[in-house]
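One protein chain omitted, others in place.
For chain A:
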Amino acid sequence: MRVSRQARAIRQLLLPAARALPWRAPAAGAGLGLLILAVARIVDSDPAPWLAAVLLRCAILADAVGLAFLMDDPARHTTATVPTRRALRTAVRLALITPVTALWWTAALLLVPSQARPPAGALTLEAAAACVLALAAGAAAVRLTDALAPGPSVAAAFLFTAVVAPLLLPDRWALFVAPGDARWEAAHQRWAGVLVGAVLLWGMCLPEPVRRRPGALRVRSPSGTSDPSRTW
């Protein structure tokens, strides 16, 4: 009975949840990604495979940065103690954004000329890892702070990390390798690891309650002494 009640709640939640989602930032990120690919195609209709991979990765980064805003919820304090579980509410958000992101990724791949397109499966893995990582970072920020809209901070940190990581990662951990590179396979095994890690991080932000562990991030709210890292 409880399951059916929650299933009905989820069905009825879809429309208001879709309206509550902060669509602008993800739409801007996705739009920017497509724009990068479209402009590149106009400028050079036959890019080298390495350039096509770089352009697709730029598009992925733009989309992922937009997705970092997806967990922003100005009503989170007002709805903090409702019986519909956090995991279900997050699942609704995910269910709404996933088809749109899949369509966007298909369009992004199609914008790259077929002769220059890197292996779609491998790039899709990169896209999935980056997007899930951005969403997980957003979910973690919501869980560990009292902020209603941590999206800008998360997006900035994500962008910074994405730019700096290729420069700092040692060669044996390289993630951003060109198609045809001997490290391609190994790099994508690492991307699979990133994806699994991001899913685990996200999963850790879902259960209720979260108990603080020694050394966990503690953030004071502006008023009083409440510690939002201890949210149910």
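Rule of thumb we're sticking to: contacts are C-beta pairs under 8 Å (C-beta built on N, C-alpha and C of every residue); 3 or more make two chains touch, one makes a residue touch a chain; residues count from 1.
The working rule: contacts and distances are computed from a predicted model.
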item: Undisplayed chain, where the name is taken from the UniProt record, one of "3-isopropylmalate dehydratase large subunit", "Outer membrane lipid asymmetry maintenance protein MlaD", "ABC transporter ATP-binding protein" or "Peptide/nickel transport system permease protein"; value: "ABC transporter ATP-binding protein"
item: Given A:Leu13, A:Ala108 or A:Leu195, the one touching the chain that is not displayed; value: A:Leu13
item: From A:Val82, A:Leu103 or A:Ala156, residue that would touch the chain that is not displayed; value: A:Val82
item: Touching residues (missing chain, whole complex) on chain A; value: 2, 5-6, 8-9, 12-13, 16, 19-20, 73-85, 89, 148, 208-209, 211, 218, 220, 223-227, 230-232
